[in-house]
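Only one protein chain is missing; all other protein chains are in place.
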Amino acid sequence: MARYTLVQGTPQARTYHWVAWTLFIGLLVLVAFAYADTGQLNILENSYSVSLTRLNKAIAYVIAVLGLQVVVGYTGQLALGQSFFFGTGAYLSAWLVEDQHWPWLATLAVVIPACFLLGVLVGIPALRIKGLYLALVTLGLAAIFPSIVQLDSLDEYTAGAAGKKVNSDIVAPGWLPLDGIASVLQNIPFFGQYFGDGDLSSNDADRIWKFFVFTVVGAICFWMVANLIKSRPGRAIRAIRDNETSAAVSGVHLSRYKTMSFGVASALGGVGGIVYVAELGIASPGDFSQLLAIFFIVGLVVGGVGTLTGAVVGGIVIAFVPEWSSATTDVPGVPARWLQGPTGTLVLGILLILLTFVLPGGIVAGVRKMRAKVVRVTPSPPSSPAGADSAPPRESGDTPHPVDELSEPPTQHEDVPATSAPPG
Amino acid sequence: MELFLARIFDGFSNGATYGLIALALVIIYKATTLINFAQGEMAMFGAFVVLVLATERGLPMWLAVVVGMLISAAAGALIERVLIRPFDPSDHLPLVIITLGLFLVFGALAGIIWRFDPRGFPHLFPAGNAITVGVATLTWYTVCVTITMLAVVGGLTLLLKKTKIGLAFRAVSSNLESAELSGIRVGPTLQFGWALAAAVGTLGASIYVANPIFQLEPSVMARVLIFSAAAAALGGLDSLGGAIIGGLIIGMVQSIMVQYVGFIPNELGLAAAVFVLMVVLLFKPSGLFGTKSVERV
Partner (left out) sequence: MTDATVTPASDAPRGTPLLDVKALRGGYGPIQVLHGLDFHVHEGEVVVILGANGAGKTTTLRAVSGMIETTGSVELRGEQLVGKGPADIVRRGLKHVPQGRGTFPELTVEDNLRVGAFVRKDKEVEADMAKWFEIYPVLHERRNQRAGSLSGGEQQMLAVSRALMSRPEMVLLDEPSLGLAPIIVKDLFDRFRQINRETGTTMLIVEQNAQLALGIANRGYVLETGEISVEGPADALIHDDAIRKAYLGV
């Protein structure tokens, strides 16, 4: 079946993982330096920019979708109001940094507990409201966020409809040899031209540094969620997702774990909001409407419900697809009118519907199917040494059952192995 | 006293729209226990179609509305056949996602085709006041809207109680398996439900924007949907009459709140609706007139 079959824990499997991780980190560094200015992809007459701004926005979205994954993908609750917490995190940190002059990273200490608590509060009624009704109520919650933020009484904190501007920025520390790295990259034969010319401007250096900081924040979130899923609470919430009654009967304290799951998801949403506003420099009410909530769900589904990698893919998709759709101004045969404005939303909507039919497990499921044909990492057999003749009960790289993903545990060996593979 | 009357009149006209959209939600819910999150956007799209028929094709307004409703019905039937029927009706997640996708698609399509500048909607009803009681004016608009709403409920009730397809619809809502075993073709019956809901939705949106104080643009129904959802829940998600009554209640409460509870800004009306929604679903999911089966889901 697969061209290479590796058994988990063996030197070969470890090497595979190390190589994959190194490649990935290397890629990140290259991307940062290549796109410090704005990179452009030109297809036909359209230019698609890949900038660190967009990438940072994607990171913010990824973190939010990770949160959504926890509550929807792993606990099975249709809590669709993630934009509410995203917005809360954004506004809260904007106020702290702008008005109270806090450093950005310090806002984490406030936003995380605040959003966690808010999430738990929302989770309490969610104990009684189930399924479709919960979806309805949480979407309603998402819909009223712009109204709340534009209340006159909150005006001094939120600056109302104009949006709250934040002027503080993240500055690259002096001790980091960004210049040095830049010149090394520029001197690479043949590829050096992609890394710009001459010294890094301070703007570029700041941008690169911001990107690294955000990537690290994102990576920490990813790592924490991955550990959560593996742990005892993680098993509890997955049990709840698969069959609440059985879970309860097996001793899982439903209300405790459900509200915890809501709290974690909302906290992640808040963190995403911080990254978002730190990058954009402004928090406007219209950015955090129910449309964003639905976009987050699109990200969740397109990436793949119930897989962490899916959250990453999904976040990137919703950050880039709408922008790139508006940038597509010239497709032969299609009248210009159809290529601007809300086309991105249209594409996302169609994608959502198509994927439900064709690839219910999301993009990640599709990619795993393909990758399984090349490399397969199997868990080590219980007693015998690594041998090709041991058949594990569940193979990593399999797509979820053609049943509703929520009733199927994630391909746990991929998402939650001892050494996790990088996305892809 | 007159001021109160004025509030009631005001609340009635909005309430009728909320009631009609709630009716559309309830029709689909009754048949499939599904909440069509795209109902508002579909209704908005239908209203645009009506506008196009009236202004670009020169149809008289009422004909435009009727034709618009027929077109919407066809679209609703198509959506059920292609997007909804392939899925197991008891598996809610894919269906929720499909309706969310439709939400995005209809909203975006309307924006692409008709842009975002608000447009005035031609008058559906005669302008001016029917009755004036001091400061309280009952406009012809409100009177006609009320009559329309009653006509819709009446027509729907007749349809459901006296026709064969209506019987099939009620049977499917009541006991799907038994309906199948009685020889009822469930698919086409659900299609009928979706078509009906789409038509009622378009009517509701058209009436809403025909109100001189509102204008038609792609985001107009997003707020209405929330009020209508609260109305549907309040009335009881599987009660048609409840939907209308819920709509009227929400409309009137909203109107009264604006006047008498002055410190609550308009914006919070939306939050209040969500609050009502949550409270109903939390404590009495079957609402005022719904049946116990709502809670079982």
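All chains are identified by letter, namely A and B, in their written order; residue positions are counted from 1 within each chain.
Just so it is clear, contacts are C-beta pairs under 8 Å (C-beta built on N, C-alpha and C of every residue); 3 or more make two chains touch, one makes a residue touch a chain.
Being a predicted model, the structure only gives us computed values, none of them experimental.
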Statement: Going by the whole complex, the chain not shown touches B
Query: Just one of B:124, B:156 or B:179 touches the chain that is missing; which is it?
result: B:179
Query: Pick from B:77, B:168, B:216 or B:244: which residue touches the chain that isn't shown?
result: B:168
- request: For chain B, enumerate the residues touching the unshown chain of the complex.
  value: 164, 167-168, 170-171, 173-175, 177-186, 291, 293
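One rule holds in what follows: only the chains that are shown with their structure count from here on.
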Between chain B and chain A, distance of the C-alpha-averaged centres to the nearest whole Å: 35
Chain B-touching residues of chain A, taken from the complex the two chains share: 78, 125, 128-129, 131-133, 135-137, 139-141, 143-144, 147-148, 150-152, 290, 294, 297-298, 301, 305, 337-338, 341-346, 348-353, 356-357, 360, 404-406
Statement: chain B residues touching chain A in their complex are 33-35, 37, 83, 86, 91-94, 96-98, 100-105, 107-109, 111-112, 115-116, 222-223, 226, 229-230, 233, 265, 267-268, 270-271, 273-274, 277-278, 281-282, 285, 297
